[in-house]
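Of the protein chains in this complex, one is absent; all others appear in place.
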Amino acid sequence: MLEDLKAEVCEANRSLVDHGLVTLTWGNVSGICPQRRYVAIKPSGVAYAQLSPHHIVIVDLDGNVVDGDLLPSSDTPTHALLYKHFEGIGGITHTHSRYATAFAQARREIPCLGTTHADHFYGPVPLTRVLQKAEVEKNYEANTGAVIVERFAALDPLEVPAVLVAGHAPFAWGRSVQESIDNAVALEAVAEMALLTLGLDATGPELEEHVLQKHHRRKHGEGAYYGQK
Amino acid sequence: MLEDLKAEVCEANRSLVDHGLVTLTWGNVSGICPQRRYVAIKPSGVAYAQLSPHHIVIVDLDGNVVDGDLLPSSDTPTHALLYKHFEGIGGITHTHSRYATAFAQARREIPCLGTTHADHFYGPVPLTRVLQKAEVEKNYEANTGAVIVERFAALDPLEVPAVLVAGHAPFAWGRSVQESIDNAVALEAVAEMALLTLGLDATGPELEEHVLQKHHRRKHGEGAYYGQK
Amino acid sequence: MLEDLKAEVCEANRSLVDHGLVTLTWGNVSGICPQRRYVAIKPSGVAYAQLSPHHIVIVDLDGNVVDGDLLPSSDTPTHALLYKHFEGIGGITHTHSRYATAFAQARREIPCLGTTHADHFYGPVPLTRVLQKAEVEKNYEANTGAVIVERFAALDPLEVPAVLVAGHAPFAWGRSVQESIDNAVALEAVAEMALLTLGLDATGPELEEHVLQKHHRRKHGEGAYYGQK
Partner (left out) sequence: MLEDLKAEVCEANRSLVDHGLVTLTWGNVSGICPQRRYVAIKPSGVAYAQLSPHHIVIVDLDGNVVDGDLLPSSDTPTHALLYKHFEGIGGITHTHSRYATAFAQARREIPCLGTTHADHFYGPVPLTRVLQKAEVEKNYEANTGAVIVERFAALDPLEVPAVLVAGHAPFAWGRSVQESIDNAVALEAVAEMALLTLGLDATGPELEEHVLQKHHRRKHGEGAYYGQK
């Protein structure tokens, strides 16, 4: 069932290691089928080097396992909720990458300090609120998805394809599985550069609005002219 | 004698290099046999790349060599003392990994600033006191173990499987040799993220107690639901 | 057409990965032919690992494609303008390398704090002004070149072979394609060391003028005695 998607999601999870985004088993990638009925996701606690396509678990949008012998990632309800609410996304990448997690732990949004940021994220990378006690004790992972969706009430998830969960870590996404990986890579680079910049100038001089718009439009939307056609 | 344990401890020591936890020969891993009579440990000053299972030294819980041609790690009395007092542990990993050592040198505990920390350490990673002159001059290494045990008087070493020795470096441990390596890896990652977080917010906003408890229980104890069964 | 130059530029682009200077596709290298009529440059948005010499695009000094099936880097007009105005240069390397970009984002020049800097850059690495709205909206990439040229009104581009574009990232160049790569590598190293130095002493003690001159002259110009003859 969904063999191509399983292979793609398996490969994407394994690539987290090459991109330096994960330590131990702290990260998981998922992808959704074109009909948006099923999600393929990493099994919980399995080492990336040992991952094969047949290990990938298929769940429905309520997080119920419909195919696979292993338990899915404990973060599965977060992924499922995001797919339900963010219609245009095809893949989600969750990591505890060092610099993005530092911003999440410091409970600071990542300000847009340069064109590298603007190329990928149209404005600051937002931060969720902290989950309340009741939200943590019951349906913790689904509620993690809920506070992300809540934070995006006035934001377009395809314009700002990542979020920092306060005290936890980042989630990134994209139109495809590969785009979610690319955005997770971009997020970590942008976070590192922002942290280094703030070390040189604590005021963090924000990128001028006209440069932000230009760079984002170079890569995204109708008038985009970056890359091949 | 204890060939399987020697092979496991050899492999664990060699893996320190892949995990980026060691420089030169600054680190050693040991494991204890199921009967808790003998400990297998790295020989002193031997390069990791040259290490074979037959180099691994077997000592008793007083640190006396009972098998092996080489001298055991100079830190052997520390390991032996920890095995005597921390009943549930099966392996110990000592390194001078950069970020954890920076906290040890700054004589600061590593505060619990996020869920990554909470997943592995139930509260701050504790710091020992500095050894006094007499403790250093006689039985230095055993006394290093003694100040660790002293620091854990009110702590469960399986809930908080690592410590910072003031002015020195970290020790991590676990139920098995591999778990001690995993905890040493987690410790270094958590230390790096804490240091980066403190650079963004010097107050170091601590993780809410209800999130700390939730994340620790997701991975540890009866109700754990992370990983496979 | 210009097969040797294409091969050289292809190899130089691929080497950006080994030098740790690029993330995703954030960087491009170009080279100019000896007659200074044609420039070979990376195609836009193509992954380094997939790059072959036949992918390299040939453009004239107005940025028009004269050979090649792919679209050239979106930064092509910046490269073309620099070749027009900086007569002695044979290659240009543009990256978003982490530390140099941090200085560009903080809108700080990289001060000359040591002999490593002096060996490659004769004085601070300069910073351009921010482009105005009209400059961004029309001919953005050519105007990026223009503010670089403007900044070098009183500087010799061969004595100071790099610049930081404010809010954006660095450009480096050299007499040859390889020299532009070497200068991009040196720039990132110098930026990292400057940032670490400023962390230890926020005043940033500048290198004495007589040491700066000596080190630069050891490597450059008539009396140079570094390297082989």
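Here are a few things to note about the model shown:
Residue numbering begins at 1 within each chain, and the chains themselves are lettered A, B and C in the order written.
Note that in this section a contact is a pair of C-beta atoms (placed from the backbone, for glycine too) under 8 Å apart; a residue touches a chain by one contact, two chains touch by 3 or more.
This is a predicted model, so every value here is computed, not measured.
Interchain touches from the omitted chain, evaluated on the whole complex, reach B, C. Within the whole complex, the absent chain has one touching residue among B:C10, B:I89 or B:A104, and that is B:A104. Check C:L113, C:V147 or C:A169 against the missing chain and you find that the one touching it is C:L113. Where subunit C meets the missing chain, the touching residues are 113-116, 119, 182, 185-186, 189, 192-194, 196-197, 199-201, 205, 207-208, 210-211, 214, 218, 225-229.
For subunit B, the residues touching the absent chain in the complete assembly are 23-24, 26, 43-46, 70-71, 74, 96, 98-99, 101-108, 130-131, 133, 136-137, 140, 167-169, 195, 198-199.
The definition used in the following text is that only the chains that are shown with their structure count from here on.
A linear topology is adopted by the chain contact network, the touching chains following one after another without closure.
Its C-alpha atoms fitted onto subunit B, subunit A is found rotated by 90°, rounded in steps of 5. The chain with its Cα centroid farthest from the Cα centroid of subunit C is B.
Centre-to-centre separation between subunit A and subunit B, using Cα means, comes to 32 Å.
For this pair, subunit B with subunit C, the centres built from the Cα atoms lie 46 Å apart.
Multi-chain contact residues of subunit B (touching two or more other chains): none found.
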